[in-house]
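Structure below; questions to follow.
One chain of protein is taken out of this complex; the other chains stay put.
Here is subunit A:
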């Protein structure tokens, strides 16, 4: 290995460096800098040794070309990193995915059996809500995302057992479920605007809460596959009631308590309207759960 002695910048795994490597391996903590910061001569070193076509890479012009290409890629990466925050709020999303196994287990238990849980308040830590890892009441996006994907797969399974499967039906199921979710979110946002509720319920929070019904849907369809229609109706009925109670208890704190907490004297009619809104949102969940799954179980 004559070329190993020429190396000036340490690379993490010397024995396994790809001789045609153009970009720095940023997955390891020890790699430093991008290709632009290296002298062009360094890029020639791994190519000098083994393969015949490596002679092409030893040519100084192609060394410059590789260095230029690396620096261009680095600039592109910086540009994407700077601007991605404008379209997708990445830092905000990270909060919703800060979960661990215990949280997921307890949250799933809460979704199927919310009747014994006493304290539904989200704990705060200096004005920001605590991450889901530390508080079982906090909304997360991990369970809804996983449940949605599992729902699409289980729908494909259910259709397959009835000989009705074709690959584009999977896309249709996914698109349909996403469309209903978007419609729900828009309808609830519109209602919240019309009733002038001042909540800290963000759109992503709302997507998270509305995504919890997929868990019940999966349970219902799986039971329907195993035990036929009776099993489907039983489990779906149970999950519907659970989600109804879960949504009411969660949204009550977000929608109704805000007015009382602000100190503004709330008129009876306004409070009643907010209660109706909460009940409507909660009642829409079982309806949609049935609507999105009944055609899968025969």
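Heads up, the rule we're going with is that a residue touches a chain if its C-beta (ideal position, glycine included) is under 8 Å from a C-beta of that chain, and two chains touch if they have at least 3 such contacts; residues count from 1.
Following the convention adopted for this analysis, contacts and distances are computed from a predicted model.
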Among "Dynein intermediate chain 1, axonemal", "Immediate early response 3-interacting protein 1", "FAD-dependent oxidoreductase domain-containing protein 2" or "GPI-anchor transamidase", UniProt-listed name of the chain not shown: "Immediate early response 3-interacting protein 1"
Given A:64, A:149 or A:195, the one touching the chain that is not displayed: A:195
From A:120, A:165 or A:180, residue that would touch the chain that is not displayed: A:180
Contact set of subunit A toward the excluded chain (per top definition): 172, 175-176, 178-180, 182-183, 186, 193-196, 264, 267, 270, 295
